[in-house]
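Removed from the display is one protein chain of the complex; every other protein chain stays in position.
Coming up: subunit A.
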Amino acid sequence: MKEDLVLPAPREAATDGAGEPLLVVEGLRKHFPIKGGFPIRRTVGAVQAVDGIDLTVRAGESFGLVGESGCGKSTTGRLITRLLEPTSGTISYRGKDITHAGRKQLAPIRSEIQMIFQDPYSSLNPRQTVGKIISGPMEINGIEPTGGREKRVRELLEIVGLNPEHYNRFPHEFSGGQRQRIGVARALALEPKLIVADEPVSALDVSIQAQVVNLLQKVQQELGIAFLFIAHDLAVVRHFSQRVAVMYLGKVIEVGDRESIYTRPRHPYTHALLSAVPEVNLHDEEAGRRERIRLAGDVPSPISPPSGCRFRTRCWKAQDKCAAQEPPLVRLSGNRDGHLTACHFPEDPTIEGREEDIVLDPALAALEEDIERP
């Protein structure tokens, strides 16, 4: 695929699907209350940001979470790192339930789950030196590495490809890519087993994205750290993750190994998402082979999501059953082991072009008709 041009070809990690479950999430929900009313403010509704998702991240694997903006990816990441309190469901880390654990109870686990943030300009304290930023987590957790914290910080700076001499510099003296490397070094400082990377490259330049993704991949493979990689860039996730989950409006609609999701997707939304990846050789002979689906409208409001299947309002195959009954996330016949899809009327497992393009956007359809008409 063309998007792989910037990045080296995906490598099969040794840990592919082999590790035991590290993090198990079941029926996780997060509803943000909406306050309103006068004179007494009360809860008048809820933004159902995450509404019952199940995930399993195995030790040493990289698990990708994709979906369009506002589908609850970042909320999921923040729930797992316990920055947000889940409304319901369970999160268990190595068999231990941490769903509602307090700060003190979480203390031993804190060093094992770390996070890399989206915005490198807001994730580093402007008043602290790089050395202080990276050694902060060690200080909080009382970790005294052999040779002292400063030596360890210098090592970490070297691992992430920065000059160890930058120890006494301040974040404002670095570029976005360098700052994100500092963020990675901070996450690595505690030698975690799981890193939640919340869109770690989306704020960066494309050329820098490749560098940072390769750095993360190096870290993941050499140190055997499991990643929950949240992104909206399908190419980056394909490059980085062995297993991928697709989210839509607070729900996981399809999950499976990379191969299955990218070449044999079953859910109509996954098809639409993959077909939305821009193609460079649009007028080539080859281009005709890819399917073309153009959705219309926006994601419905998470305040009052559609009944049944949440994608039905934008789906070209939707029938009465979709509104009445919520499709379960199950393995469909013909799917590989571990490839689960939540759809009543799944698509064929292919991304080859179909006889007729699916263009749901009326404006786009009209435009194309005009062009075709001589």
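Some notes on this structure:
Basically, a contact is a pair of C-beta atoms (placed from the backbone, for glycine too) under 8 Å apart; a residue touches a chain by one contact, two chains touch by 3 or more; residues count from 1.
Throughout what follows, contacts and distances are computed from a predicted model.
A single chain of the complex does not appear, and UniProt lists its protein name as "ABC transporter permease", one of "Hydrogenase-4 component E", "ABC transporter permease", "Cytochrome (Ubi)quinol oxidase subunit III" or "Isoquinoline 1-oxidoreductase". The chain that is not drawn here is touched, among residues A:Gln48, A:Ser62 or A:Thr81, by A:Thr81. Only one of A:Ser62, A:Gln118, A:Gln242 or A:Ser275 touches the absent chain when the whole complex is considered: A:Gln118.
Only one residue from A:Arg29, A:Arg94, A:Arg169 or A:Arg290 touches the chain missing from this view: A:Arg169. From the options A:Thr43, A:Ser88 or A:Asn141, the residue with contact to the unseen chain in the full assembly is A:Asn141. By the touch criterion stated above, the residues of subunit A touching the omitted chain are 78, 81, 83, 103, 106-107, 110-111, 113-115, 117-119, 122-130, 133, 136-137, 140-141, 165-166, 168-170, 172-173, 183, 186, 190.
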